[in-house]
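Every protein chain except one is present and positioned as in the full complex.
On to chain A.
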Amino acid sequence: SLPHLSHSSGTGALAQWVLVELQGEVEPRQSGGLAGSLLGDLHYTCEGVPVLIVGHHILYGKVVQLEKPFAVLVKGGGAPQPSPAGPHGHYTVTALIKTKLLFKTRPKPIITHVPKKV
C-alpha cells in the first residue's frame, strides 16, 4: 500500500491556492475548535499591500512569489485514481501554492472604546 501523490482532478489544471503566513499561533476564540470560525477580513491597498484585520488587530503584510512553490497534500485518495502501479494513494496533490501573503509586522491593535466627547 504505497502512498501516491497524484493529480487530484482529471479535469485540467491543478488548483492554485495561496499561503497566508502569520506569526504566532492560531487559537480558537470559543471552545469547540476552529472549524467554521472566522479568522478575519483580508483587504489589499490600492498599491497591493495585504491588510488583515484579525480580532482587534490590523496586520500589514506583503505578497511574496515563492521561489520554491508548495504542493498541498491531502490524506485520503480523493477521487479514485487510475494508477498503473496498483493501489491508489494515501495522499493526493490537491493544489499548488506559488504565492504567499506574509504578515510579519507587529499587529496594530484596534482601539475600539474611545469615549466620545459629550
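What we mean here is this: a contact is a pair of C-beta atoms (placed from the backbone, for glycine too) under 8 Å apart; a residue touches a chain by one contact, two chains touch by 3 or more; residues count from 1.
FYI, contacts and distances are computed from a predicted model.
Taking the options "Protein YIF1", "Sister chromatid cohesion protein DCC1", "Sorting nexin-2" or "DNA 5'-3' helicase" in turn, only "Sister chromatid cohesion protein DCC1" matches the UniProt protein name of the chain that is not displayed.
Remark: the residues of chain A touching the chain excluded from display are 2-7, 13-15, 17-26, 33-46, 48, 50-53, 58, 63, 68-76, 81, 85-86, 91, 93-101, 110, 112.
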